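For this view, one protein chain was removed and the others were kept in their places.
Moving on, here comes chain A:
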Amino acid sequence: MTENELDLINRRNIDCFNALNSENRSFILHIMNTLSRSSLKDSDLRSLQNDLVSMAAEAEASGTSLQSMLGMTAEAFCENMLDTFEAKRSGKALVFLQSLCAMYFIGFIFLIFFSDRNIALIVYYAVLFLGLSYLNTYMRTKLTLRKKDPQVWHFFLWFLAFLIPGLALSLFNGFGGHAPAVPLGAAVCGLAITGVGAAAATILLKKK
């Protein structure tokens, strides 16, 4: 089968996916989201995605759901897939970083109510959290059946948005009386940490 033929099938299955009922759609997305964070290869995931859509359409035609057809929950199916392919349940780094930033963000919001802590840190972690959330969503959706994948330029916007609080605060000698280098340093370090984290997550996702 040529790449073009495969591409046609993929497109046709995207249309079929959109025609599925919400139960089947969310079941497939759940599986794809879970497995796309594992070490399964992109090509295997695409093949699985196409097969699941076909099976779901067949299930709907016979008045049942994909879950009933598979005879198990999405989690159990994912476990079966990972066991059969001896795949690693990796790619959790991004989720971990995201959770960490969310905790910092919430923590700093509490702090601002009780002290005059640097608001830059709140902005900083908010941007970091949103950026990581976006990156995580990108990682997950690039393999799934949504028509519009996030574009690369969104990342540049995110990086810019990430640097702006630090640059602005360093110019105006920001909130909380920090030296200009502090917020800028924090932004640059944060950017580096995020970059390394994202790269590590990408490597983990690709690694077999």
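Rule of thumb we're sticking to: contacts are C-beta pairs under 8 Å (C-beta built on N, C-alpha and C of every residue); 3 or more make two chains touch, one makes a residue touch a chain; residues count from 1.
The working rule: contacts and distances are computed from a predicted model.
Student: Going by UniProt, what is the name of the one chain that was not included in the view, given "ABC transporter permease", "Branched-chain amino acid transport", "PadR family transcriptional regulator" or "Glucose-1-phosphate adenylyltransferase"?
Tutor: The missing chain's protein name, per its UniProt entry, is "PadR family transcriptional regulator".
Student: Could you please point out the chain A residues that touch the chain left off the display?
Tutor: 1, 5, 9, 12-13, 16, 19, 44, 47-48, 50-51, 53-55, 57-58, 61, 69-72, 76-77, 80-81, 83-85
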